[in-house]
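Complex shown without one protein chain; remaining protein chains in place.
== subunit A ==
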Amino acid sequence: MLAFVLTLVLLLGIVIVLAYAERKVAAFMQDRLGPTEAGPYGSLQSVLDVLKLLQKEDIVPAAADKSLFKLAPILIFAAVFAGFAVIPFTPDLVPAGIGIGVFYLLAIISLDVVGLLMAGWGSNNKYAMLGAMRSVAQIVSYEIPAGLAILSVVMICQSLDFQEISYQQGALMNQFPGLEYEINWLFGLEALGINTTTIGGITTWNIFRAPMLLVAFVIYFIASLAESNRAPFDIPEAESELVAGFHVEYSGFRFAVLFLAEYSMMVLVCLVAVILFLGSWNTPLPNIGPVSLAYWTTGTVGSVSGILWGGFWLLSKTFVLLFLQLQIRWTYPRLRVDQLMHLCWKVLTPIALGVVLIAGIWRLLMI
């Protein structure tokens, strides 16, 4: 219960910061100023936006399917929020550390799709329906390259537990029950003979432990943009043609929930990318001889310093990825449907399959 409340509060905070960052980054990239009035540098703008949304009237269209229309935002947010349950925030803080976390996350996110269909249908609006259809087609297709990229990580790490995958990517690996005698080699190659188990830092991140995961990371990041309906894959919401896609009929609090769900999805996919590829809550600084930077910037597991350092590294890496998402949105034009499907099925999926194959072979070199 405590984990539920804590995660929700943390998520709300991140989303508010993100909404502000989105406007500021957009303004910066278009050579504007962005919000300036509320608070210093307009930093209270998104708080005021939320307050404004909460005061608005909750309009349910007369011709809408009322029960579905009302239920849809709750289902969408619940599906996304349930994904946060398995995310480890620090070395010893994880809401629900189940053994099949990665698999659970993939499954629970697909519930989101049902909610989108519900919203699109319930609105009884052609724009909403088209938006929902496009969104679902896109999410279902892009789950395949994303799933394959995640699969290659799972093959390298031999685990479906997010916490175990996190421990493997740092100097603390041997403290995890079951991993006491594991050894990390540079680039995962035992033949090189360079033991990085106690060096930690960036040398044990998954993208360095097994270099082809760098390709998997890029594939996953592109696919995750599509899954959270971000530009350049935003044809489901295409403001200029579909008005706003599936949530065109929503207002007030329900719109706020949909908005929150969308931004939570962005945060979730970035967190997953950080945990699977970029070393999770581990520090990027390695131990160099007597200068044990990795231990200094990790703290002790179970104490306050461990929690603070872990949370700091995880969130700062996540914010870097989120910033990248925002930047991409204002850099690339929107893809057409055929280009979208071409990219997914003829480019990303074959490459991802190749990465899975190489990951299988690489794993044999690691032990």
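By definition in this document, a residue touches a chain if its C-beta (ideal position, glycine included) is under 8 Å from a C-beta of that chain, and two chains touch if they have at least 3 such contacts; residues count from 1.
The definition used in the following text is that contacts and distances are computed from a predicted model.
Colleague: Looking at UniProt, which of "NADH-quinone oxidoreductase subunit J", "Cytochrome c oxidase subunit 1", "Response regulatory domain-containing protein" or "Glycine/betaine ABC transporter substrate-binding protein" names the chain that isn't shown?
Modeller: Of the names offered in "NADH-quinone oxidoreductase subunit J", "Cytochrome c oxidase subunit 1", "Response regulatory domain-containing protein" or "Glycine/betaine ABC transporter substrate-binding protein", the absent chain's UniProt record gives "NADH-quinone oxidoreductase subunit J".
Colleague: Looking at A:Val60, A:Leu117 or A:Leu365, which makes contact with the chain not pictured?
Modeller: A:Leu117
Colleague: Which of A:Leu11, A:Ile108 or A:Ala294 sits in contact with the chain that's absent?
Modeller: Considering all chains, including the one not shown, the answer is A:Ile108.
Colleague: Touching the hidden chain in the full complex, which residues of subunit A are there? Just list them.
Modeller: Given the touch definition above, subunit A has residues 68, 98-100, 103-104, 106-108, 110-111, 113-114, 117-118, 120-121, 129, 133, 136, 140, 143, 160-161 touching the missing chain.
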